[in-house]
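The complex is shown incomplete by one protein chain, all other protein chains being positioned as in the whole.
Let's turn to subunit A:
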Amino acid sequence: MYCGFSEEYMKSSGNTEEQEPRHGELPFSFTPQCVHLHRDHELFEDGDIHRHMYLQDLYTSEVDDKPTLSVSEFACHISGCSAVFSALEEYEHHYNSLHRHVCCSCRRSLPSARLLDIHIQEWHDSLFTILAQRQDMYQCLVEGCGQKFRTSKHRKDHLIRIHKYPPDFRFDKTKKDKGIRETKRLQQKDTNMEVVDDVCESEGVCEVMCGVLSDQPEQGESMETHVSEEEAACMAKPAATEEHAGLSAAVHGNECSSTETLKPRYSYRVPSTVCFGHGSIRGFRGRRGRRK
């Protein structure tokens, strides 16, 4: 059990040669160790230069104009998102805006948990489609209103008339609208993670698309097939990147079991079908720099 293991782990380690075999299955490998630097090591460069400047009578105690100290940048962790920030608040804002409420099925990012819920329900839930044929299922998007409508058109009219929403409200797209954009997306190379103009304009800043799943069928397919295709496409990537522990195992665990207890759920809005392939979430156009 890991508790006992870590007791050993904590023991003040003697020589680095006598390593306890503690890294059996743990993905952690840090051990305190001395670092020996040879004469020509790059860490010694500045000091050596300073020394030789002194030898050559070029020493000056005045601090040179250029400020050489720099502060670490922050970077978005989401694979494929290359956004970099100089301040923590920028990072937080970026993350909360673009990655927090993401639908895994179609990669759309919604600005709030509620809108994400509604999106998933209306777009990816076949049960919803069935029920909607008989009852009013389309919720009003305004929190607290509580009204429900038979079709999305009815809801839209309600939003415009009662709540004075614009007719082109970005978070009330119908599924049919999305089709056009998807074909456009298919035509682009997606590896570079640059946000395309039409995404920004038509969908607004918070709804970004991923190219990988653009050929995902929406209607007429059972959930089973849909998921398995997705799974196949997405799982191929992480598996290829030598990952055995952790993530893919957990996901596969989630995927295949009906009898196993489900693995822990996370507050992150992405459902258990983790599918961040190579070309997943995009960031803004115009971000400075990439991750190292």
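Keep this in mind: contacts are C-beta pairs under 8 Å (C-beta built on N, C-alpha and C of every residue); 3 or more make two chains touch, one makes a residue touch a chain; residues count from 1.
The rule is simple: contacts and distances are computed from a predicted model.
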Checklist outcome for this item: From "Trafficking protein particle complex subunit 3-like isoform X1", "MOC2A synthase", "GPHR regulator" or "Transmembrane and coiled-coil domains 6", the UniProt protein name for the chain not displayed is "Transmembrane and coiled-coil domains 6"
Item to check | Interface residues of subunit A (partner: the chain not displayed) | outcome: 2-3, 6, 9-10, 12-16, 26-40, 43-61, 63-65, 67-75, 77-80, 84, 88, 91, 95, 99, 105, 113, 117, 120-121, 124-125, 127-128, 131, 222-224, 227-228, 241-243, 245-247, 250, 254-255, 257-258, 262-274, 276, 280, 291-292
